[in-house]
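What follows is a short report on a single structure.
Here the complex is missing one protein chain, while the rest keep their positions.
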Amino acid sequence: MKKVKLVVIGAGSSYTPELIEGVIKNYEYLPVSDITLVDVDMGAEKMAIIFSLTQRMLAKANLPIQVVQTFDRKQALQDADFVITQLRVGGIDARIVDEMLPKSYGFIGQETNGAGGMFKALRTIPVIIDIANEMAEICPDAWLINFTNPASMVTEAVLKHSNNRRVIGLCNGPINMLHKVASLLDVEVDDLFIEFKGSNHMNFITKVLCDGRDRTREVIDIMNASDVDELGFKNVNNEQFNKELLWATHCIPSSYLKYYIKTNELLAEQDAAELTRGQMVKNIEAELFEKYRDESLQEKPKELEARGGSLYSTAALNVIRAIYLDDKSIQTVNVMNNGAITNLPNDVVVEVNCVMTSAGPIPLCTGDIPSPAKGIVAMMKDYETQVVTAAATGDYQKLIAAFVFNPLCPSDNNGIKLVKEMLVANKAYLPLFASSIEAID
Amino acid sequence: MKKVKLVVIGAGSSYTPELIEGVIKNYEYLPVSDITLVDVDMGAEKMAIIFSLTQRMLAKANLPIQVVQTFDRKQALQDADFVITQLRVGGIDARIVDEMLPKSYGFIGQETNGAGGMFKALRTIPVIIDIANEMAEICPDAWLINFTNPASMVTEAVLKHSNNRRVIGLCNGPINMLHKVASLLDVEVDDLFIEFKGSNHMNFITKVLCDGRDRTREVIDIMNASDVDELGFKNVNNEQFNKELLWATHCIPSSYLKYYIKTNELLAEQDAAELTRGQMVKNIEAELFEKYRDESLQEKPKELEARGGSLYSTAALNVIRAIYLDDKSIQTVNVMNNGAITNLPNDVVVEVNCVMTSAGPIPLCTGDIPSPAKGIVAMMKDYETQVVTAAATGDYQKLIAAFVFNPLCPSDNNGIKLVKEMLVANKAYLPLFASSIEAID
Amino acid sequence: MKKVKLVVIGAGSSYTPELIEGVIKNYEYLPVSDITLVDVDMGAEKMAIIFSLTQRMLAKANLPIQVVQTFDRKQALQDADFVITQLRVGGIDARIVDEMLPKSYGFIGQETNGAGGMFKALRTIPVIIDIANEMAEICPDAWLINFTNPASMVTEAVLKHSNNRRVIGLCNGPINMLHKVASLLDVEVDDLFIEFKGSNHMNFITKVLCDGRDRTREVIDIMNASDVDELGFKNVNNEQFNKELLWATHCIPSSYLKYYIKTNELLAEQDAAELTRGQMVKNIEAELFEKYRDESLQEKPKELEARGGSLYSTAALNVIRAIYLDDKSIQTVNVMNNGAITNLPNDVVVEVNCVMTSAGPIPLCTGDIPSPAKGIVAMMKDYETQVVTAAATGDYQKLIAAFVFNPLCPSDNNGIKLVKEMLVANKAYLPLFASSIEAID
Partner (left out) sequence: MKKVKLVVIGAGSSYTPELIEGVIKNYEYLPVSDITLVDVDMGAEKMAIIFSLTQRMLAKANLPIQVVQTFDRKQALQDADFVITQLRVGGIDARIVDEMLPKSYGFIGQETNGAGGMFKALRTIPVIIDIANEMAEICPDAWLINFTNPASMVTEAVLKHSNNRRVIGLCNGPINMLHKVASLLDVEVDDLFIEFKGSNHMNFITKVLCDGRDRTREVIDIMNASDVDELGFKNVNNEQFNKELLWATHCIPSSYLKYYIKTNELLAEQDAAELTRGQMVKNIEAELFEKYRDESLQEKPKELEARGGSLYSTAALNVIRAIYLDDKSIQTVNVMNNGAITNLPNDVVVEVNCVMTSAGPIPLCTGDIPSPAKGIVAMMKDYETQVVTAAATGDYQKLIAAFVFNPLCPSDNNGIKLVKEMLVANKAYLPLFASSIEAID
């Protein structure tokens, strides 16, 4: 079996130990020989801690995997087979700005939605495009597994604005929904086939098949019978979708849809919260890295689960193993639509089931996305494509036009003021917008 | 020249004298011989006033046009050439409910948008479908010129759910925008060719051509240089679109778009207003009918202009005359898309330029609707199609699913509560929803 | 494991022993408990022979499978899990007419192409629609596996004109191309992933992947280096596609495409042949049934291979087993396009790779079909859809319009004469065309 080299960019992330655990668990099928951890100067301290923990984990597992850390990205990409991007441009502090500034205008302030998500895209996209272009040159057969949010926009940016087509956008949302549905129905994950339609964080389960039988309504009934959102994520609020709505639409939306159809509820929750999610994560991470530092720790600590990345490692390793083995398994990933959803444009990124091959993911045809999901997904894809272009080219006008039409912007005047303020606040990370920012300042 | 019979349904409307004025002005090209005024019992008193005023206007114009009034719609349709629907199911009081109930939830309360517009569609669509079906039987060659709002949904309902394809949805919005642009540029209306893309009340001027020269940017500059919304309508608010936005999008939206991108501003205005637009209109109408009653009045009184229906008559007569004369003139009307806007479905109603022929309007190809208009129009068409189906079939589940995803519904729970309350309040006009309403009550 | 009942309609076919052999080989994974053989009176003698041979084969295999024969189709469908249609309306003699009459006009006379294929569709479609409708009533969960040619038209007919959506069109063409490519490259079938685009018998291999590596050009080079058509079928001619053409198109067409791009060569071959393929098959079948009659025969005789149905049984059992096991394997079958080929209509049947589930096949997205395949496939799908409608409704005008525009009809006048002559010759099998035929006679 051919040996495998993994490169982890943004290796100083608190998620890395989960990834390493996955590598260890999958070693039998995926003979990793090299792991190269990469980060930027700003992440040096964290990466050192992670590097050391990784060495201890691999030692305990007794596996012949070589691990190195480096700040030289191009060097790291030599001979790479899989490159995992989990970087966060600007770090957790930039996220907190993404949350606080919109909030100050009475807008939703959130990591991947509204103005916050848009600025995360603006900071991230040029960096990932650079990585993709470097890969096209240095390791053209390698696959870029992108975990950095907003996953759909980042993936679309690489596919449209880089020289590299070997990219897969990955989010742990679908796999979590799958596991939760399995638990609700008390069946094995492998007995389920769940049809996902939509875009990352704007996704809908439109069908739950169990041994060929449609059990969608049953899942909705169970969800409605409970008092908490059984498919929801910790980082969205705890209120449920309206029960009548789930029955009426006969589909199960991603929790993130709440930002759009429970906007008032989430604005109220945002106002009431003492800390933003980013501020909480900052505290959790500080504690986690304290744990990681502990020389006696030789495995992923339980506390990592509070961080929110449930099944992150499973999702990543499933995809990598499938490509490596050409195993034709079905994974839910972010790819060009290309006919998968017939009433969306072919050239936008969607999150759908794909057959995984060594030549990449092939989406399964799902037909039309049904109303009312159709309308909001069509709108959000139009928005995302504009932001992607703005991010890749530094187009200020496209940026404000896109944002004003985003459903989370309830005022053109304040929306544009907010965008300007955020441009200035993110100045260090937005070189393409330098002249626009200068004009504002 | 073949004589022409016009049937006006909802003839008790305060607008009717404007229509009659148009008939008189166009007599040379359009030899109307018969005008039949139709209304329901509830409108008897108003129709009588209008009937009498019409007789005086025609007498003064000295034209051999016979006018009759009747409550027997089927009788009226005999030998009709053009049927104009300007009815308002539930009258102005139903409109005030459409405004007040959403407002009580902190939602936009408006005649053609949000919950108000949706209930206007629910009340209107079954009635217009009935008229269209009667026409298909009694006067199959006649054209239905529908003025009743929401024009796009009503037209789509007839085209999809009746046996009649000879329907044109008409709104005075585009013709007013055309005249205002002509005035801003100080040119003749006939020298302009304005490209409209979108849907009724969700329309965009994407190009202003004057003698073949593109003067779009110039119009935007003039609008931005002024302090009032030069293309706006009295029934929307007076605040302008953000200037940077107009430059960035390089197109001019219908004023109604403000409900979507200036939602907070319009909610504030709504809160501050003493009277709703419907309440104001009720007062204006009362005064108007006082004037109309005056036996010495022989023409349309100037005060009608305050009512809001500017150029209503011009729009209607342009279309009727064009069909009658097969004159191939270009009018902006509501028709099936059918390729006119390439990135919208073919089977939704759009408001675009059409060549008018005796066999009906033929839309002009406009290509793609550009972002960001594309996103919001795609979303609204998806919403409208769902409401149309719900209205034509009494489908409660489709109705709530549609409304929760409408961008003017910021809360699924409150949105569904509001819909239920409005269903109950509109009980008398929604026979198809009888069992759903009973279940709510 | 749930027991499985198979129903074989047209069981008197000489192919049946191959199918039985497949059932025996797959018993471990697919526990068949009942096989019901069905045929019409005309096939009684053959079915009796097959029935007896089947009993001997099962006895030798020592498997607890019950086999019965019947002429009562509705009875047979009770509790069916899979219904395999391999019937031939009019028998081999009708096929010979399909070959001889076109030939007499100087047209291609062939089983699935041109006038011959069209009349096979006309005879077959109403019968299969009846079966599909009966299944929808009697065994609504069962799957119809249709082998009767022309597979694409028959499948489209069921999907558009019956009440049954649980149908899969199957042809042994793709699996044979797969096996031949494996043999050319000297690799295992399981190591290959072959992208098929197009329609049955008008299909193109557009990509050959082996362990994720594109080896398409290599296959073409090997084909071009040989003197015989390495991927061709016995029932098409032996001449190769032009070598320059294969290099230029960079894809490998189904042998049946020769009828369209080597028309003159095949017309010459047709003229030179002493016997038509149908006449040869008639002789082969007579000999085969002699063998089958032999009471000592307890397995499929080798001579069956000369009949042309290579891997027929493998294809059938792969599909049935996959559905039974919900095994998510990839099979190349005939299904509604539904986005699989992005530049063909969504509502035409195509032959593409599908993931097989218990809820049916899900096509894989393939993107656009490239030129020049695009043009001819688009044309043929338009033709087929017209023939399907004509066959299901008895529409004579649609029929002649379709055929005159078929590329194998080089003369409108002679084409229409030929269609009339064939209608008369097929009178017994075309009840829907009775009045048209009467008008011709």
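Letters A, B and C mark the chains in the order given here, with residues in each chain numbered from 1 onward.
Please note the rule applied: a contact is a pair of C-beta atoms (placed from the backbone, for glycine too) under 8 Å apart; a residue touches a chain by one contact, two chains touch by 3 or more.
For clarity, every value in this text was computed on a predicted model and none was experimentally measured.
With respect to the full assembly, the chain omitted from this view is in touch with B, C. Of B:V187, B:V355, B:V424 or B:I440, it is B:V355 that touches the chain left out of the display. In the complete complex, the residue from C:N146, C:S162, C:Q386 or C:N426 that touches the missing chain is C:Q386. Touching the missing chain, out of C:S226, C:N242, C:N283 or C:S435, is residue C:N242. In the complete complex, the hidden chain is touched by one of B:E28, B:D41, B:D211 or B:D227, namely B:D211. Considering the whole complex, the residue from C:V83, C:V281 or C:A402 that touches the absent chain is C:A402.
Interface with the hidden chain, as seen from chain C, comprises residues 106, 241-242, 244-245, 247-249, 260-265, 343, 345, 371-376, 378-383, 385-386, 397-398, 400-402, 404-405, 407, 409-416.
Taking the complete complex into account, residues 193, 209, 211-214, 323, 326, 328-330, 338-342, 346, 355, 357-359, 362-367 of chain B touch the chain not shown.
One rule holds in what follows: only the chains that are shown with their structure count from here on.
Steps from chain B to chain C, taking the shortest chain of touch contacts, total 2. Averaging the CA coordinates per chain and comparing them to the mean over all protein CA atoms picks out A as nearest. With centres set at the average Cα position, the gap from chain B to chain C is 55 Å. In terms of their C-alpha centroids, the spacing between chain A and chain B amounts to 44 Å.
Multi-chain contact residues of chain B (touching two or more other chains): none found.
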